[in-house]
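Just one protein chain is left out here, and the rest sit where they should.
This part shows subunit A:
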Amino acid sequence: MRERTRQQLDPASTPGIRIVTIALSVGAFGYALVLTALGASEVTNPVFTVGALVALAAAGGILIAMASPYRAPLTARTHFVVQGLALGAALFEALGHWTRNEWIRDDWGAICLGVLLVALGSYRPAREIVVGTTVSALLLGFLTLLQAPQLSTKAPPIAFVIVAIVPLLSLGYASAVFSREIVESTARWQRRASEASVGLVKELRDGVTRSVQQDRVTILNRDVLPFFTELLATGTISNPDRARARQIADSIRRVMVEEVDRSWLENVIELAGGTGPGRSGAAKIVVDDEDRLAASMAADQRTALRALLVALIETPNFDRSDLRISLTASGRQCLGRLVANLSLSEFLLRSNFAPYFAVIRSVFTDMSIDFDAPTLTLRFSYEHQ
């Protein structure tokens, strides 16, 4: 079941989003580090202060790791762990300067949690972020109330609570609103795009029908039509007629078996292998699909694989003489393996192809990539339809 998150509705964009996630996590940690150094004189319990920084670093580290397109999708569990660690960091921070905290405004716990919530906006649904934000704000608000008597300035405790939780609430709710808006606009666009493409396919249907029929009529005109016409004229079946009927039937059957046996995958390769600027002739690509498993891929899976194949074949450094795709059955699962040769650095491969990998990952049950230059091995699996 696909969740309504940006990462899952628009997987091609997530490799890019991860940069923002990294920046936010590192930024939050840097902010905590600087404020801890500036407020060193207030520290009463250094173990907790260090623990707070460790917990925050762990929260950010887990978030960065799980935001990888190769580990998509980021789950509610990751959100829970990240938020739990960040809340723990805020608690430890408060314990670290317990009894000597002078200012609420230079406490970093709530703000850093808010920044991590902003990072989560691209991966988790709005409702989940709202709940996380609200629960955290209540807890941190209470924690601030407990500290109010020890603060150096006189002000109503509620003012300190406001100072403490407004940044968290505004960042968390902003993240939730962003998540909702981006999901809605993506879903809206997808609806429109699929309507438009159904329309386009309908428009092209007549042309395709004519071309399919033309193929048939060519065979019929050459052999069957004259034979039947002749036979209807003579009215009886002779021995040569029988032989000819068998021979025509055999040749038609051969063509049909060939057509029926060819999968969409082989058609893609054949079409993509055409000549173009800077490349010549068909690609020597081997599709090894004894059990005809390509046929049981869903449309989304075919689309993702088709896009990757076309992108691979159009890459200048791609070795066209060596691409193998094999599909084998293992119980209800079909295991796919694609091996290609690309003289690219790993960095370039990962950055250029990340969106395709992300899309493939989002539509197949399992996907792994192994790049041992120049050999790229992509493994994926899917269920029989």
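Brief remarks follow.
One rule holds for everything that comes next: contacts are C-beta pairs under 8 Å (C-beta built on N, C-alpha and C of every residue); 3 or more make two chains touch, one makes a residue touch a chain; residues count from 1.
Basically, contacts and distances are computed from a predicted model.
Choosing from "Sigma-B regulation protein RsbU (Phosphoserine phosphatase)", "ABC-2 type transport system permease protein", "ATP-binding protein" or "Menaquinol:cytochrome c reductase cytochrome b subunit", the protein name stored in UniProt for the chain missing from the display reads "ATP-binding protein".
Annotation: of A:V135, A:A159 or A:A373, A:A159 touches the absent chain (contact as defined above).
For the chain missing from the display, the contacting residue among A:V47, A:L204 or A:V286 is A:L204, taking the whole complex into account. Only one residue from A:L33, A:L145 or A:I248 touches the chain missing from this view: A:I248. Note on the undisplayed chain: of the listed residues A:T44, A:Q213, A:N317 or A:T375, the one touching it is A:Q213. Subunit A residues in contact with the hidden partner, per the touch definition given at the top, are 2, 8-20, 23-24, 27, 103-105, 118, 121, 153-156, 158-160, 162-163, 166, 169-171, 173-178, 181-182, 185-186, 189-190, 193-194, 197-198, 200-201, 204-205, 208-210, 212-213, 215-217, 220, 224-225, 228, 231-232, 234-239, 241-243, 245-246, 248-249, 252-253, 256-257, 259-260, 264, 267-268, 271, 299-300, 302-304, 306-307, 310-311, 314, 351-352, 354-356, 359, 362-363.
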